[in-house]
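All protein chains but one are shown in place.
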Amino acid sequence: MNDEHKDLIRTIQKIYPRLSKGQKLIAEFISNNYDKAAFMTASKLGIKVGVSESTVVRFANTLGYDGYPKLQRELQELIKTKLTTVQRLEMSKDYSNESAVLKKVLKADMDNIRATIEEIDAEVFQKVVNSIFDAKRIYILGLRSSTTLAEYLGFYLNLIHDNVKVVTSGVSDIFEQMIRVGKEDLVIGISFPRYSTNTLNALKYTKDQGALVVGITDSQVSPIASIADYTLTARSHMATFVDSLVAPLSLINALVVAVGMREKDEITSTFDALEKIWEKHNIYNGKK
Amino acid sequence: MNDEHKDLIRTIQKIYPRLSKGQKLIAEFISNNYDKAAFMTASKLGIKVGVSESTVVRFANTLGYDGYPKLQRELQELIKTKLTTVQRLEMSKDYSNESAVLKKVLKADMDNIRATIEEIDAEVFQKVVNSIFDAKRIYILGLRSSTTLAEYLGFYLNLIHDNVKVVTSGVSDIFEQMIRVGKEDLVIGISFPRYSTNTLNALKYTKDQGALVVGITDSQVSPIASIADYTLTARSHMATFVDSLVAPLSLINALVVAVGMREKDEITSTFDALEKIWEKHNIYNGKK
Amino acid sequence: MNDEHKDLIRTIQKIYPRLSKGQKLIAEFISNNYDKAAFMTASKLGIKVGVSESTVVRFANTLGYDGYPKLQRELQELIKTKLTTVQRLEMSKDYSNESAVLKKVLKADMDNIRATIEEIDAEVFQKVVNSIFDAKRIYILGLRSSTTLAEYLGFYLNLIHDNVKVVTSGVSDIFEQMIRVGKEDLVIGISFPRYSTNTLNALKYTKDQGALVVGITDSQVSPIASIADYTLTARSHMATFVDSLVAPLSLINALVVAVGMREKDEITSTFDALEKIWEKHNIYNGKK
Partner (left out) sequence: MNDEHKDLIRTIQKIYPRLSKGQKLIAEFISNNYDKAAFMTASKLGIKVGVSESTVVRFANTLGYDGYPKLQRELQELIKTKLTTVQRLEMSKDYSNESAVLKKVLKADMDNIRATIEEIDAEVFQKVVNSIFDAKRIYILGLRSSTTLAEYLGFYLNLIHDNVKVVTSGVSDIFEQMIRVGKEDLVIGISFPRYSTNTLNALKYTKDQGALVVGITDSQVSPIASIADYTLTARSHMATFVDSLVAPLSLINALVVAVGMREKDEITSTFDALEKIWEKHNIYNGKK
């Protein structure tokens, strides 16, 4: 994040005590929901927090912006580059009452799923499911905390299809693991803020090789979205120092179920075979 | 699962066509929600599906049970041993309309989080947070699909504390990784249906060595709960062939935030250092 | 190991002080080289340690065996079941002079490679190389310390061929990773003492599914050898508490080079592509 963007949040915090009551409401909403505010008009933002449109415009002026659109563009930049973890810690006062943390986090995650349901494009979802059936090979790429999502998706798709490869950091680097990627292949790239540079570089490479690229990320302005042929978005924002992968995981569940329901016979026979092996080797508890 | 329990679900499916309209409602509710039904009285179950208590009792009789409590006990056994994946595929007709899958799964996950909020014991949660601060060493154990949860929790706790070890399958077996576990240590075992035998054996071992055991699992009748000193439950049931780790992941988010808020200074300085390294080596996108 | 076999080594140690000078030489040789002694006739063993054949026979009698062949059979059993690590620690006095450890271990590893050259069947090696080219899919299975060998072999074969999968402990169990193994596939199982039960079970399973099984193990009497279609042996014995995977790793180098030399053009074009990527992303040091 360049210094200009950092300044926006600091400035809001600094001038907060001097703001009018209505402007304080705007300041709070933006601090906690800058990812939503970034896509609201002055009028809509006013309605949301219960102030007039002109209060919103004056708030932009107070911050030194020559009109609300300039402030909005700044907020959109903010989403792209995201806050550092340290900045987010400063902002997470909401969670300082420890006994409230449990419910707050779970509710925030429910909100994230709800927002995901509202925002996701069902047609794109359908196209992604189709692309999983059409691909010659499927690569699932996720690094850092997205590794867990990639492995989870790979775990289930591997039980359904024979051509699935999870690409993550390891003995081979991610380019070596995808060196043969080509035109008939599908690459599912999973990346959430703060977007790993390596994931972006690797997706660009696979795109250049002619593969179809599906991005699973947090918004249509994510750098992943500018590379991917299809982008599925799931909300990951949480007003504390961790991003939440809960809504993304739920989206991945939906992908697995949609793929699985088309391949019921294949899955049934795979699991029939596995059940016999599991029973023989006592992998699971509770069998007698 | 022993044959008797398998028979219960089969019997319900077999006699379904011959049931009265009211009994069909009970049959459907039990098939889709046997984990809830298992803990409802006949009267409550009747209210839930909109039939009289005596219809519920007659339904139990039709199935060959000498009263509703016997049926209920059978359902409780069913949860413990869980259905095989093949049986679950047979039961997941709800998800056969592909265009509806996306919303159905995300809504089911919201329901799972909601149920988790209702059922979880906030006091136990607080005790678990305390135990993370009191422990000499913290072992986080998760196998198979729970590996992803264990790694996610370990990823964040490692940034906060210096004494955290994720135990999962690898070059060393899980016992080798925990061979020094002792009285002052905390073991967080994550296990969801169908409970891995290895996880249970390893938790029993650490319990015998005197460690405090925290279980993260799906219900108080899970085999994990019978070993653990404290059990945190999160719903994982989904009426299809995958279990959902969405609510468990949200619970883990809450744990991370609660621990993190107490250690704000420690995290701030850790992240300050990491930000500098990340910037220097260009780990993340969007920095200039 | 059953008690009878443990007794053999203990008995040798117990009676050692009372043995004649020539018998002591036999006792020492057997303790340090029971894997070689197990396949020597009384006459050959005598020549090796510089005593008469009848001294060897008397030594067997002193130990309570009715003739040398009985002692020999006992030694062969010993190899199959192997000593526990604790027993091996007791026997590793040779390494107690710390300043000598470095050279002793490296020389023991050279000896292991030399013995591997002498014992390995070049024709079988050739057949294994051929089978790598003939296979539809190649699974490389190694657990515990053999994981490192499996990953190393997989690392290189993946650069040469498109159909290679390393199977090791992880999110998916080893059976899930190989559930589709079939008649046209090759499974390379790597297992050294003390042979992992899971590796043996998994190899038996793939054999039952009709796959060609290649074993890389330490001797023709290893349990792997009784399952595999082709067995390549490399010495792993070391008279201390670790087994050495040095000679096995050298054998794997030879496999990689032999496969690679046949596919020079394929490798050249793969590496040409990788070099460009590596240079672009600065993966390796020393490029300008």
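By written order: A, B and C. Residues from 1 in each chain.
In this section, contacts are C-beta pairs under 8 Å (C-beta built on N, C-alpha and C of every residue); 3 or more make two chains touch, one makes a residue touch a chain.
Given the structure is predicted, the values throughout are model-derived calculations rather than measurements.
Every visible chain touched by the undisplayed chain in the complete complex is listed here: A, B, C. Only one of C:I9, C:I120, C:V187 or C:I277 touches the absent chain when the whole complex is considered: C:I120. Annotation: of A:Q23, A:T147 or A:S250, A:T147 touches the absent chain (contact as defined above).
Between the chain not shown and the residues C:K24, C:R58, C:K127 or C:R194, the one that touches is C:R194. Counting the whole complex, the residues of subunit B in touch with the unshown chain are 151-152, 154-155, 158-159, 162, 171-173, 175-177, 179-180, 201, 205, 270, 273-274, 277-278, 281, 283. For subunit C, the residues touching the chain absent from view are 1-2, 80-82, 84-86, 89, 92, 95-96, 98-99, 101-107, 109-110, 113-114, 116-117, 120, 122, 125-126, 129, 145, 147-149, 151-152, 155-156, 194-198, 200, 223, 238, 240-242, 244-247, 249-251, 253-254, 256-258, 260-262, 264, 267-268, 271-272, 274-275, 282-288. Contacts to the hidden chain, counted on subunit A, fall at residues 144-145, 147-148, 169-173.
To be clear about the criterion, only the chains that are shown with their structure count from here on.
The touch graph of these protein chains is complete, with an edge between every pair of chains.
Over half of the residue numbers at the subunit B-subunit C interface are used by both copies of the sequence. Distance from each chain's C-alpha mean to the overall C-alpha mean is smallest for B.
Centre-to-centre separation between subunit A and subunit B, using Cα means, comes to 23 Å. Per-chain CA centroids place subunit A at a distance of 47 Å from subunit C.
Contact with two or more other chains is made by residues 145, 147-148 of subunit B.
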